[in-house]
Every structure is written in C-alpha cells, then in structure tokens.
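Left out: one protein chain. Kept in place: all the others.
The letters A and B name the chains in turn, as written, and every chain counts its residues from 1.
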Amino acid sequence: MGQARLSSVGVRLAGVLGGLVVLAMVSQASGQQATPASVAKLTVAVDGWGGNELDPWSLSTVNFLQDYFNLRLMGQDEEGKPVPLWATEARLTDEGVSFTLNPKARWQDGRPATAEDLQLNFEGMTGKFEPQFKGLWNGGQLRDTIQEIQVLDPHHIFIKTTRPNPFFLSQWAGVAYHLIWYGHAQYLRAVGHEGYINNPIGGGPYKVKEWKAGERIVFERWEEFWGDYPWYRKPQAKTMEILRVPDGAARFALLQSGQADVVSNIPYAIAKGLPRQRGRGPWIRPYEAAGHMALTFVLPMVVLEGTATEEERHDPTLDPRVREALELAIDKRAICDKAHFGLTSPTNSLYSPGSFGWRADLGNRISPYDPERAKQLLREAGYPEGFTTTVHFGQFPGRPGIPEALDAIAGYWARIGVKMTAVEHDAAQFVARVRPPERAWRPIMLQTFGRLEHSGVRVNDSYHKDSPYSAAWTPRTQELWLQASATTDEAKQLEALAGIEDELLQHRYLIPLYAASLIMGYSTRVLAHPTPRFAPHFMDLDRIVLKD
Amino acid sequence: MRRYAVQRLGYGVVTMWLVTLCVFALLRVSGDPIKYMLPPEASFSDIERMRRVHGLDKPLWQQYLLFNKGIVTGEFGVSLRWDHRPAFEVFLSRLPATLQLTTAAVVFSVLLGVPLGVLAATRPNSLWDRLGRTGAVIGQSMPVFWVGLLLILLFTVWLGWLPSAGGIDRLGLAGLIMPAVSLGFYLVAAHMRIVRSTMLDALSAPYIVMVQAKGIPRRVVLWKHALKNAAIPVFTLFAVNFAQLISGAVITESIFAWPGMGRLLVESVFARDYAVVQTVVFFAAAMIVILNIVVDLTYAWLDPRIRLG
Partner (left out) sequence: MKGTGSEVIASVPPPLQASEVGLAAMVARVRNALRGAPTCSLVILALALICAMGAPLLAPSSPVVGELADALQPPGGAQHLLGTDNQGRDLLSRLIYGARISVTIGLLAVFVAGALGTAVAVLSGVYKGWVDVVLMRCTDAFLALPFLMVAVTVVSLLGPSMLNVILIIGLLRWMGYARVLRGEVLRLTEMDFVRLALVAGASHWHLMRRHVFPNLINTLLVLGTLELGVAVIAEAGLSFLGLGIPRPLPSWGTMLAESQQYFYIAWWLPVIPGLAITLLVMASNLTGDWLRDRTDPTRRQL
C-alpha cells in the first residue's frame, strides 16, 4: 500500500520536475532565438554629427554619418585595437605605407572597389579635381605627405611618403579614429559634385535614402553588402534614421517616449538616475574619457610670443603662485561627484585617461583642495583682496558638463576673493580665434581636448609654437614635439610626450580639470551596442543589436 | 490711390535695399567664414587653401556688387555649410516647415482668441471678462521659450501624449501641436484684446443699438456686424506681429528641433554662411515688407480721401 502511494507520488513528482526542465529548456531556447536577423527600423537621436557634406571629396569638416555609407580603410574594435574594414592589412615604414584591400569590397552599384579607386580618392581629396570637388579641409596636409601612389594590382597599393610620417595610419587610415572616408571614385567623377549629393552611391552597409541636411538622414540597408567581418557586416536594422536634436532634454524625451531607441549625449543630470543595464526602461552606457577639459593660461604664451599689451604684462595670472592658488582653490572631486553626478572623473594629465601618453600615476594624482593655502599664496603674490578675471569657453557637441564646471569654479574662486565671469562664445568662433597670433581668449580659457587617438595625431598637437589649436608651449616642448613627430618609434614618442607634460604642468600653464564621458542612452529594444569603451563620439550604430 | 500704391511700392523697394545693405555689412564685419568652418586640427595652409577655393579672397566692394547682381538675377550664391548647394535651394527646402508652423500658430491664436474676445465683449466687466483679460495679459507676458518648455514638460515628459522633436513629415500633425501652441500663445492674448475692444466699440455704436431695438437677434448682430469690424484690426495686428512671429519661430524651432527657416538662420549666422544668411534674411524681410504694404494699401483703400484722391 505505502509503496504504491510512494510510487504514484514519485510519478507525479517526476512529472512536475520533468515539466519544469522542459519549461526551462524551452524558455532558454526562446531566449536564444529572441534576436531576429532583421528588424524594421532603428531611430537614433544625436546632438550633432559634424558637417553636412555628403561628398567625401569636399568635406569642410568631419561628418560621422559617412561611417555608414562610405568606406573606411580600417576601424576599431571594442578594445580600440585596429581591425580591417576595406583594408585587410596596413604596413607603415619610413618609406611609406602599403595597404592590402579586401577583394570582396564593392560599391553599392555592384562595381568592385579597387586600389585604383583608392588612388582616385587620394587625388580627389587633395583637390586635384577642383573646382568640381573642393578637396578636403586637410587636403593640403595629405598632399604634402604623399609623394607618389603606386597601384601594384587591384588590391595592393603603396603610397610613398615624402618623409617618414608616423601619423599616416591614424590620420588617413582610421586606426586611431576616422576622419576620412573613401567614396565611389568612378561614380563621383562621372556625375560630379551635384550629381553625387543628389544621389550618393557609397560602399558601406547603408544606402542614403533620404537626407535633410542638418536635420535628419534616413538610411536603408544594402542587402548585398560585401562585408562579412563580425564587426562590419549587414546590419540588423533595415532602416536607420538619425535625427539631429541639439537640446539634451529634448533628446532624452525622445528616448523616454519611445520615439528614439538610441540617444547620444544624455545630460549628466538626467543620466545619473538611469540604470547601466537593460531593464524596464531606458538605460545608459558611457563612452569613457571621450575628451577632457583643462583651463589654459594664455598670457604666458602671449608674453613669450611678444604680443602682450602693457596691461597684460601685469596680469595676476602671470605669477605662478597665483596659478597655483587658482588650482588649489578648486575641488575637482566635488565637481565631478556633485556637479557632474559622478559621471566624470578628475584628472591631472594633459592626455585623456587610457590614451596614448597617459601615465596613471601622474594622471590620478589629483591636486588637493586647499583654499587656505590658496589664499595664502595670493597674499604672498600681492593680491590679498583677490582680483577679477575672465574665462572664455565654447560648447561642442559631445563635450558635456562645461557650464556646470565653470559655475562651480566661479564659486570656488569667489571664496578666495577671485571674481570670475565665464564668457561663452559660439563653438566655431571659439575654435577659430584660439590660434596664435590672435589668441583671443585672454587671460584664461577652458579648452576641450579629444582623445589622443581621436585627433588623428598620436603626438598631441597642442603644445608647439605653430599649433592651430594651441594650448601652451615652451621652447622645450617645441623641441620635444619636433623630436616626437619625426620618429615612428613609439617608445621615443612616449618619452617626448612625458617630457612635454612634465614641463607644462611644472610651469602650471594648464590646470587639468576632468575627463568627460559621453553618455549613450538606449531603450528597452536595444540588447547590445558593441563599441569601443573609449571613443570621442558615437560610433558603430550599425552594430546595434535590437530585440525586435 | 494709384499714386499712393506706387509710392508705397517704391518705399518697399528702398527698404529692401537698405535691409540687404545692413545684412551684407553686418556679416562681412563679423568674421571670415572659413575660419569658422574648419575643425581645430586644420593647419594654416589648409585655411588659406579653403579660402581660395571658395573665392572669399576677393575685395569687399567686388563681393558686394556680385551680391547685388545675384539678387537681381535670382542667384543667391552657394552655401558653405550645406554641401555647396545653392543657397536658394537650401532656403526653399526649409521654408515649408516654417510656413506650416507660423500658419498653425496664427490659426490657433485666431481660433482661441476671437471667441474669447467675443465672449469678453458680450459680458463686459463680468467675471469671465476679468478672468479672460487677466489670462490674456499672463499669456502675453510669458516668454515664448518658457511656454514651449512647459508644454514639453507636461505633454511629453509627464504625460507622454505628444512627440516633441522633428517636424511634420516625421511626426505628422501631432508634432505640430506643441510648437504651434507655444508660438501662438502670446498672439491669443493680443487677438482677444483687439477683438474685445473693437467689438465693444462697435456694439455701442448708435446704429447697432438701433438695429437691436428693431428686434434683430443679438447673435446676428454680433457675428454679422460687430465681428466684421474686428477683422481689419486683427489682420493689422497679425501683419504687425509677423516679424515677431518669425523671431519667435527661431526659438520655437530650436526647442522642438523643427526643420525650418529660423533654425537655418541661426546656424548659418553662427557659421558665417554668408549666402544662406543673406538669402533667408532677404526673403523674410520681403515677406514682412510685403505684408506691411498690403496693410497700408488696405487702410488707404478704406480711407476715401486716399482712395478717391
């Protein structure tokens, strides 16, 4: 009797357990099948993508939309390491650079993409086909470095450089960061600039379906896309729409209301409350150290270059004790933790954290917050009552947090008697007038720096005499920079970078402030976004994985 | 009348010429577009080359002559920041969105303002009237961008009913509601006050009182006679406020990411994209001047001294 009951219980138990196992297997299987091969639409909202030019031979500035319909030679994986795209191999020597191109590469009208196309691209970019194609904004630099282009066969090309150019790959091949895109050369030449912008034909995963300059672009997936790398292949979304919405809160409103699935650059105040993983609502992921900010004292350079007025020669910021006091009066950690809600990190380096040239021991040695000592230094320097000064700045897409930082700094400096006003200038004007000899933003400016790999030069270009985006320099940094830019030896470059940094920090010509992260926001539709951890702007939108 | 019309048109032309002169001078004086165009990494030789390529190295007087010639022949130059498309084409592509926005704003303000004004006029000094007047003043005192922000806060963030960025072809008519309301908000107040005051004047006119005494229903009196009187001042108000409407559109378009003329103007000014700025200002000014001429001619026609003189 007991045995029978036991066995019937046992059968029932087994049945239940078996049912549970089956259930588990089924749910796991359905979870694995949850990612469809194709979804209809992906909507992205960004604060800006750069310029509005579709024609890759007439870019007046970078245009990140080009990633999706024109070609890059190489790209970056999630670790930031170079990976092949159009070029499967790149070799850089003192004589020049050689590329091996992917034989499968094609343009969107079916024609193969060959080395000859690449050669035509270089020619178009340097302005050979003026006035039809205006040439790239940095076409002059390209022309200066290319001595000769040798097409060895349809998939091998060798570019002889005029002198050893250690930056060639990072500037033109996209290994560090892409600022250059290569287009369908024969089509460009056949239809000209007008024809091209009205019907662009590229070689990338998406075709341009609709383009409203400055507002939005609608991409349509190219079904016969040639790329078959894990990081560069036919995207999941059939249609991708990228909207430009400059206001941060409005961008987030799109995310929250479900009108956009991906949003770039969410303001810190909004991002702080959002989860870092996919859950029930919008979630976020930062691009870390997308750029960093520093206060630059301009007058020492102005004096060095001999363009200082009489009044400027007596400015308080020329005294190193004053500069030290101004740094000690700022509580950098509080700014990052409170004003930026913990989404930025304080830094003590001229180079972005984790980038080429960054030394962790120096970079993490944040200056102490010591307002008493600051006041004492001011007294020693002869300013017991403080003084009045101005900080100039501009705001750029993808560089959040500047006004909050400056407000906080104004408060900190007010506590030691220094009255500061922060004057904003529109971005274009700010950049244009930084350059010597004008150096308009006196006595202090807040400068933003992209990641070292980003700006296309591995040796940071802001610390020499003729730099267009000049920060500070001394004769010693000038010498070191010249040394570093003449060698392809990375060890020597690092040594020079360290020397430059030590020199400028010792003189206190700059106060490094914080490394800003760029917050990407995602809706619940988004499962994953494989993209580098450190990146200066939104990337890899074609790699986004959606649930439905 | 003809003489007056011709004179007014002549004035209009002179005004337009003055506007273009102002714009040209302001732009040229405010800076060189090539500097503003290129990214920070551009070298000095890059800048020089770009300047040459875009033909901005010609002397100023030559540029001004070319510019004037361009207006007369209908070529407004080539844009610098919009893929070197003709500036006129860039302007035309943005014009519809702004027209949609301003039309919707005006329609909204008339639909709301006129009935409110009528209501207030028919019950003068009642609670409704006082409430309406206070509401009108509040409406006229709220900054355009504040109204827009509050609407977004309420309808997109808290309630999630309405979309907040993009323009009609993306969002359909639903996307037009909030921008139109925020732009037209202060006009509601203005329309209400004008309608109220002209109707009060009309309603107390002797012939109206007489007509009412004869037994014609009040409603007929209201809509047929009194409202007719309000039409012209309302139109005048609209014409006078049109310039302000365009200004307001700039801010509204920025808040709602509306792909219109106003945003184009602001961005082009920041970028010193001469051709586009000149084109947009030219046409915006032309619209304002034409509207003013129409208003003047209407009043002149109504004034028998001028019409028959």
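Heads up, the rule we're going with is that contacts are C-beta pairs under 8 Å (C-beta built on N, C-alpha and C of every residue); 3 or more make two chains touch, one makes a residue touch a chain.
These numbers were taken from a predicted model, which means no experiment stands behind them.
For the chain missing from the display, the contacting residue among A:270, A:377 or A:431 is A:270, taking the whole complex into account. Annotation: of A:191, A:303, A:334 or A:486, A:334 touches the absent chain (contact as defined above). Although one chain is not displayed, its contacts with chain A can still be listed: residues 247-249, 252, 267-270, 273, 331, 334-335, 338-339, 390, 395, 403-404, 406-408, 410-411, 414-415, 420-426, 429.
Although one chain is not displayed, its contacts with chain B can still be listed: residues 11-12, 14-16, 18-19, 22-23, 26-27, 29-31, 137-138, 140-146, 149-150, 152-153, 157, 193, 196-197, 200-201, 243, 246-247, 250-251, 254, 262, 265-266, 269-270, 277, 281, 284-285, 288-289, 292.
To be clear about the criterion, only the chains that are shown with their structure count from here on.
Here the CA centre of chain A is 39 Å from the CA centre of chain B.
Note for the complex: chain B touches chain A at residues 31-32, 35-46, 49-50, 53-54, 80-85, 90, 93, 152, 156-157, 160, 163-167, 170, 254-257, 259, 263-264, 267, 270-272. Interface of chain A with chain B (complex): residues 45, 51-55, 58, 60-62, 127, 130-131, 134-135, 137-141, 193, 197, 212-216, 243-247, 249-251, 253-254, 256-257, 259, 426-429, 431-435, 455-457, 461, 466, 468-469.
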